[in-house]
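Following: one structure in structure tokens, then a few remarks.
Left out: one protein chain. Kept in place: all the others.
Then we have chain A:
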Amino acid sequence: MRALSIASTGMLAQQTNVEVIANNLANMNTTGYKAQRAAFQDLLYQNIQQAGAQTSDTGTLLASGIQLGAGVRTAAIYRMTKPGDIKNTSNPYDVAINGAGYFRVQMPDGTDAFSRDGNFQLSSAGQLVTQQGYTVQPGISMPPTATAVTITPAGLVQATIPGQVALQTVGQLELTRFPNEAGLRAMGDNLYAETSSSGAPQSGVPGSTGYGTIQQYFLETSNVDAVSEVTSLISAQRAYEMNSKVISTADQMLAQTAKLGG
């Protein structure tokens, strides 16, 4: 009886769905978090009777065939790349990206990681680093005497030095974009890594064609929409229940069959 295994694929799929939704809800307030969705596809079909098969010598055809499905599978869990809301924080080292692009961050092992979380701070050496202490690339160090920092929409980082009239340029923030940003691999800590599906990173100056601009004193919030997550959660839970109902029905039918032998 296929119904049992078909319904179990349905329950597994809905379980994955609930897990993805739970993760989204848990990250509702995570800076730069991108909501995920589970994408479902139907499983392969078994041809019992081919539609269009000939039913007589005169060429009449079978109007409908019998193709039995094997259930459902989770094809992918994809990320919604639409930007989150931007909220004011009044912290000078908080920067949000308005538009496309990622900050490039150097991991302790020397590899690059990418992030939209612009919640930066200064290290003891005056370097611009992430919350985990990873250096933002290209490296920017603030002079120890600086009293204030200004980051322009084009990513120019300028320091106010006491005694100097003009602002001193200390660095330039860069943005990185990918042909397919949904293909990036999430590493946790709001960081993403390049994959063969994301395509090669291309760096550019904020504000140039195809790149977003930088907004100082702002952070990008997560793009999770609580209302739609909760509705999806309800629908996933009901779908789970329906699949379990199929299993219990199939079970009752099999029990009836077993009783016949008595």
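As a convention for this text, contacts are C-beta pairs under 8 Å (C-beta built on N, C-alpha and C of every residue); 3 or more make two chains touch, one makes a residue touch a chain; residues count from 1.
We take it that contacts and distances are computed from a predicted model.
Trainee: Hey, which one's the missing chain according to UniProt: "ABC transporter, membrane spanning protein (Trehalose/maltose)", "Flagellar basal-body rod protein FlgF", "HPr-rel-A system PqqD family protein" or "Nitrite reductase large subunit"?
Mentor: "Flagellar basal-body rod protein FlgF"
Trainee: Can you work out which residue in A:64, A:90, A:124 or A:147 touches the chain that's missing from view?
Mentor: A:64
Trainee: Just to verify: which one of A:28, A:86 or A:246 makes contact with the chain not shown?
Mentor: Of these options, the touching residue for the absent chain is A:246.
Trainee: Could you pull out which residues of chain A are in touch with the chain that's been left out?
Mentor: 1-4, 6-7, 9-10, 13-14, 17, 37, 39-45, 47, 49-52, 62-72, 75-76, 78, 80-82, 100, 177-180, 182-183, 196-200, 202, 209-210, 225, 228, 235-236, 238-239, 242-243, 245-246, 249-250, 252-253, 256-257, 259-260
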